[in-house]
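One structure is given below, encoded as C-alpha cells.
As you look at this complex, bear in mind that one protein chain is not there, while each of the others sits in place.
Going by the order they are written in, the chains are A and B; count residues from 1 in each one.
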Amino acid sequence: MQNPYLPYPVRIDEIITETEDKSLKTFKFVFLNASDEDKFTYESGQFGELSIAGLGEIPIGIASSPVEKGFIKFTVFKTGKVTSYLHAMKEGDIMGVRGPLGHPFPWETLEGKNIVIIGGGFAFTTLRSSIISILDPANRSKFKDIHVIYGARSPGMLLYKEELAEWAQRDDINMNITVDGTDDPDWKYLTGFVPTITEQKAPPGNDDTYAIICGPPIMIKFTQPVLDNLGYSHDNIIMSLENRMKCGIGICGRCNIGKEFVCKDGPVFTLSQLNNMPKEY
Amino acid sequence: MKLIKIDQQNWNTGIEKAKSAYRVFGPVKEKNDYEFKVLGTNEMPDLNFRNTRLSPKSIIYPQSQVMFTYSIDETKDDCRIMKEVENVTSPMAIIGVRPCDALSFPIVRRNFDTPEYQDTYWIKAYEATTFVGLACNSACDTCFCTSAGTGPFGEEGLDVLIIKDGDDFYTKIITPKGEAFAESAGWGKKEQTDITAKIKELKTAAEASVSSTVSTDKLKNKTILDLYDAPFWEEEAFACINCGTCTYVCPTCWCFDVQDETHGKSGIRMRNWDSCMFPLFTHHASGHNPRNNKYERVRQRFMHKLKYYVDKYDSGIQCVGCGRCIRLCPVNIDIRKICDKMNSFDTESCKCEATSS
Partner (left out) sequence: MKEYTEKIREIAKRLLNDGTVDMVIGFRKGTLPMMNQPHIATCTDSADELMWDSNCGLNLANYVTDRKEKIGIVAKGCDSRNLVTHVIENKIKRDQLYIIGIPCSGMIDHHKITAMFDTDITSVKESGESITISGNDFSKKLIKQDVLCENCAACTHRNPVEYDELVADLVEEQTDVDPYESVTEIESMDAEEKWNYFEDLISPCIRCYACRNACPLCYCPTCFVDESTPQWVGKSQDPIDVRTFHLLRAFHCAGRCTDCGACERVCPMGIKIREFTKKLNKDCLELYGWEAGLSLDERPPLDTFKTDDPDEFIK
C-alpha cells in the first residue's frame, strides 16, 4: 500500500519572477529520485500539492507540460503562510511535491475540436501547460483551430511573457493578448477586458468548439454570458475550480461542492455540471 | 457463523487470555461517563454502559495522528524530506462496540479506502482490529439505529456479537477475524444452537425498545439543489454556535486538517480532526469563504450526511443513529428533526414555510 500523503522530494532548480510586482514566481523543480518523475505522470489541467516541511502544503496547478521532460513547473501567487515562505526560498532548496492530483482537461473529448482558451490574471498556469502540449509537433494535428484570449491588469502582470510573444508569431495558434489598460506606447497587443475581447475574437460556438476558462470569479461571471451569446453549449464550456484543500485526494473532506470534491472529482468541471451543483466555491 | 455460550467466568478468563495476543480496548467508567480505554491486566470491560460518550472511532482514527517526521537541520542529508512514521499496527480488539458504532466503520471506509487512494493510516489500524460488539437489550430515547440501516442487534461491521442475558454471554462469531479472537480467548469449543430462540426473543424486545424513528426514503428522489435551496436552513441553524461537538462525537464524521509542528530542528506532519462547523475549514488564503455564514455550515453537515453521501455512494445515510449529536449538542439541534424536514420537503409547497434570518 502506497502512502498517498508522502511527497516526492524535489530540488528547486530555478526560480523565475514573472510579474513586475513580484507577487508571482515560477518554480522549476527537479525530482531528487529520478524514478519519482515516472510516477508523476500527468496531463495538462492537473495540480500538485507543494509541500514545505514545517509550513505545510498548498495545491497549485501544474504549469509545465507533460511534453517538457526532466522537470515540473509551478507558478505561485504569494498570498498565505506557505506561499510567502516559498517565495523566500532559494534555488537549490529541498522541498516536496505530491501528485499529480485531480482530473486534467478532457483531452480525449477535445481531440479533433476547436479550442478557445480564455485566461485571466494568474490563472493561466494550467492553460500554459495546455498550450505547450497542444503546440507540440506530436500533438498539434490532433486539434483544429486554437484561439487564446489571455488578459492581465497591465503588461507587467502577464505571465510567461517570452512564450506569449513567441506564440503570437506563430500561425498555428490565434493569440489575443490583452491588458485592462496601459500607458506603454510600445504595447503591441490588445487593450480591454477579457469578456469584451472574447466577444470580439472568439469563434462562434458549435458542437466542435470548446472553451476552457480559468480566471478570477469576476472575469468568469462576465465571460459566461458572452459565450452564451456566441452559442456555446454549457457542455462545451470547461472550467477549473479552486477551493481550500488539504489532502488533495478526496479524503480530508473540506473542498466539496455538493457531492463532488474539487480535488479529486475536479478541479475541472463543465459548466453543465456546475449548473447542478451548489455555488460553494 | 458460529454460536456459543460463555458464562461470566469464561468471559473473564477469555478477555484476560486475549490480552496476550491483542491490545484489548473496552468501555471503562471515567469521571461521569464511559470511554473506550486500553484494558490493563485484570481490568475488565465494564459492560454496564448504555453507550460511551465518544464513539470508538478514535481508536482507528486518533484525534491527533502523526503522519511524517522531518528535520530542518541543514547539515543533515535528509533535511526537509518527509519520512513516514513507522506504521505497523499490532492486533487490537475492541470489546463492547455497540452495533450502531460498528456500522460506522464500513460507512467511513468508503472515504478512507477508495479505488484510487488508500489512506494507509486508517486502513492499517482498521485491518488490525477485531470488533467485538455488544448488542443493546434496550435502546436510549435518542437512538434511531433501526432507521439508519442497523439495529440493536445489528451485525454489520462486527467480527463478533455478544448478547448479554443475565450472567450469560451469547456469542455470535461472524467473521474469520472473530473466529481468531474467540480462539485466542479460549472460547468456542462447543457450538450451541439451543439459544437461537432466546436470542430472537431478546432481539425482538430490543428492537421494540427503539422509540425514535426517522424517515429517509425520499432523500434520494430529490435533487441536491432542491434540498440545498430549501427555506428551512436559516431558521434551523439559528441556535447553532458552530462548535465542533456534533462532528467530534459523531462516529461517521471523518474530516481532518493537516498541520506541521516544528520543535527546534525536528518536526512532525500530523493530522487533527477538523469540523465543517468551523469557519476556517473552508476559508481560502485570499480571504474568500464559500461557506461564510453559519447556516451554510450547518447545511453542509446535514447535506453531507443525508444527501451528498447517499448520492455519491448510492447507499444509505452517513449516520448510524447513535444519537450522540442529539444528546450532546449544546443548543439542541436534532438530526432527527432536520432529517424529517429534508425527507418530507416538497419543492412545490416550500413557499408556505416561514423563514427568518
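Points worth noting:
The criterion applied here is as follows: a residue touches a chain if its C-beta (ideal position, glycine included) is under 8 Å from a C-beta of that chain, and two chains touch if they have at least 3 such contacts.
Here the structure is a predicted model, which means the values were calculated and not measured.
Here the missing chain is touched by one residue of B:Thr52, B:Thr129 or B:Thr142, and it is B:Thr142.
When the missing chain is restored to the complex, the residue among B:Trp11, B:Trp122, B:Phe153 or B:Tyr248 that touches it is B:Tyr248.
Listed residues B:Asp33, B:Asp73 or B:Glu127: the one in touch with the omitted chain is B:Asp33.
Panel shows chain A; residues 80-81 of it touch the chain omitted from the view. Contact residues of chain B toward the unshown chain are 30-33, 53-54, 63-64, 140-142, 235, 238-239, 241-245, 248-249, 257, 259, 261, 270, 272, 275, 278, 280, 326-328, 330-334, 336-337, 354, 356-357.
Here, only the chains that are shown with their structure count from here on.
If you check the complex, the residues on chain B that touch chain A are 67-68, 70-72, 79-82, 84, 87, 111-112, 114, 116-120, 123-124, 223-225, 228, 254-260, 262, 267, 269, 271, 274, 276, 281-286, 290-291, 296, 300, 303-304, 307-309, 311-312. Against chain B, the residues of chain A that register as touching in their complex are 1-7, 9, 32, 51-58, 79-81, 83, 93-96, 242-244, 246-247, 249-259, 264, 276-281.
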